[in-house]
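Got a structure here, written out as C-alpha cells. Questions coming.
The complex appears here without one of its protein chains, the remainder shown in place.
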Amino acid sequence: MKRLQLHRWSSSVLSPRARTGSRVQQHLHSGVRHQSTASPLQSEASSQEEPFLEEAPVDEGLARHIRSIRFKRPEIQYPSPPVEAARSSAKLAALHARLYLPSRLPLETLARTLVDASADPNPHFNNESLVTLGHDLLTYYTSEHLLCTYPRLPLAVIFSSMYAYAGPKSLAAMAKEWGVEAATLPGGRLTQFRRIDPGAEVPGSAEKREPRQQMGRKIFYDNEYGDAPSGPVDRNAGVSAEQASSDFVRAVMGAIYLHAGRPAAKRFFEQHFLSRQLNISSLFSFSQPARDLNRLCARENFEQPVAKIISETGRRSRSPVFVIGIFSGQDKLGEGAGSSLFEGRERAAVAALKGWYLYSPLSVRVPSSMEEEGAAPWKPVHVDLGEVIV
Amino acid sequence: MPVQALRTVTAARNGVGAFILQCKRLDFHYCDWAGSSRGMNEFLRQNLPAFAREHPQIEIRVAPRPRKHPIIRGHFVNGKDKTICVRNLEPSDILKQTLLLKDASGEKLKRTKKPVTSTNDSVRGIWSPYHGDLRGV
C-alpha cells in the first residue's frame, strides 16, 4: 500500500496555528489549556505517523490527486479540521440541536470532542482532556447513583452495573443512537480517529482474568469495571471504532461540564445515561444460593432458613411443579417454583438473596445533590455490612 | 465466590429522559425546468426556511435533480432512509409529506397487534396458576 507523505505535517501541528478566533474561541482555548496540562504530550517521532492510513489509495494517480488537493485546501492540511470549519458545518449544528446541548457550549468545542487523539496527537486540538474529565464525571455520577439506590449490592454486581451504564459498549451504542456516524472523507468526517489495523489485537479487549481473583484486590488495583487496568494505550496504532465513539460521548460530557457548569452536566447525565434501562436483578449469578442464605441469616441473627412446600402438583407425573418457600421463623424470605424439590429450593434461595441485595431506601439522595442551591441538610445514606462472605 | 455478576449493556429508551429526533437529514431534490416541480420550487422558496428554523435537529440539503420528478428523502438515525415522490403537489401537501418524514422513526411500518408494548415488567407480575387467591367457579 502506498503511503502518503505529509511534508510539513509534524511542524505545523506542533507549532501553534495562526488563528483568527473570536472571543469565544480565545476563551475556549484559555480554558482548555488548564485541562490539557495533564494530557500526555506526543513525541515528535510518533507525530510523523500517517493519520489516514486506511484511506490510502492504491492507485498512484489518485494519490497524486489527493496530495494536490491537500495542499490547496486548508481544511485538510491539518490532521483535524480547523476551528473555523465548525461554524459552517450543518451536521455539527444539527447534532448540537438534536442532543439539546446548552447554547453556552459552542460548536467549536463540539467539533473538538469528535477529534480522537489517534487522528490529531496535539492535545490542544484533540478531545483527550475532555475525555478524561467526562470519564471521571460519568463514573462518579453512576457510582454514587448505584451505591445510594442499592446500598447492599455486592461488589461484583456494582462493577457489572457500572459497565452496563458507563462502559464502552453502552457509550458506543449511545453515540450511534445520537446519529453520529464515522465519515470516511478527510474533510467531512465526523468522528475523527484512526482505525486500528484489521486483525490487530485491540488493547484492553484481551481480558486476562484470573479465575479466583479476590474482590478486595479489585477495589485497589482494577478500574471501575473490575477489569485489570491496561497500560498506556499507544494511540499511534489506531483505536477501534467502539473506543473512539465511547470517547466522543465522554468528551461531550466533559465539554458540557466545562461550558455550562455542574447542573447542566448532571441534567445531561440523568437524561441520557440514567434514563436507560437496566434490570439489575438479571446481573446476579449464584453458585450455591442456599449456603449463602444460611450464612446471611446467621450473620444477621435471623432464624435458620427452612425450605417448605407452599403448593405442588403432579408429584408422581412426568412434569411436576413444586412451589417452595424459604421461611425464617414465620417470615417468608423468598419463593421459587421448580420441577424438583431441589430446584425449587435453589430458586427460592436465589429470590431471597436477591431480595436482600436489591433493597432500596425510600427517598434516595445522592451526595452530589448537596451541590444544588438551597439543598436540604444531608442525612447519611444507608450503609450496609456488605455482601455475604462464605 | 458466593456471587458473580454477568455483563450486559443498558437498553435505550428514547423519550424517557431525552428525546432524540430520529430523522437526521432531509434531502430535497427539485428540477428547474419540469412542471412537476412547480410546487416543490415554490415550497423551497416559501416554506423551507421556516421549517428549517423550527427543526434545527435536522440537517437539510437541497440539490437539483434535472429532468426527474421532485423527491424528499429522509435519512434516519437507524441508518435507513425513506423517499417520497412529491410530483405535482402543492406546497401545503409537500409540507405534510415533510412532516411525515420528520415524525417517522425510520423503521419499517409494522402492524401493532397489542395495545401496549413495553420493556418494563408487568406491575402484577407474570400470571402463575400456583399463586394468588384460588377460588372455584
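Each chain gets a letter, A and B, in the order it is written, and its residues are counted from 1.
Keep this in mind: a contact is a pair of C-beta atoms (placed from the backbone, for glycine too) under 8 Å apart; a residue touches a chain by one contact, two chains touch by 3 or more.
Throughout what follows, contacts and distances are computed from a predicted model.
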item: Absent chain [UniProt protein name; select from "GPI transamidase component PIG-S like", "Ubiquitin-related modifier 1", "Ribosomal protein L20" or "DNA-directed RNA polymerase subunit"]; value: "Ribosomal protein L20"
item: Which of B:Arg53, B:Arg67 or B:Arg124 contacts the chain that the document leaves out; value: B:Arg124
item: Option touching the unshown chain, where A:Arg217, A:Arg262, A:Arg299 or A:His382 are the choices; value: A:His382
item: Sole contact to the chain not displayed, among A:Val180, A:Ala307 or A:Val388; value: A:Ala307
item: Residue ranges of chain B at the interface with the undisplayed chain; value: 6, 121-122, 124-129, 131-133, 135-137
item: Those residues of chain A which, in the complete complex, touch the missing chain; value: 281-282, 284-287, 289, 302, 306-310, 324-325, 327-338, 341, 343-347, 350-352, 354-356, 358-362, 382
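One rule holds for everything that comes next: only the chains that are shown with their structure count from here on.
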item: Chain B residues touching chain A - in the complex, by the definition given at the top; value: 1-14, 16-18, 20-21, 24-25, 56-61, 77, 119-121, 128, 130-131
item: Sites on chain A touched by chain B in the complex; value: 90-91, 93-94, 96-100, 154, 156-157, 159-161, 163-165, 167, 169-170, 173-174, 176-179, 212, 215, 270-272, 274-279, 282-288, 292, 310-311, 313, 321, 323, 337, 353, 357, 387-390
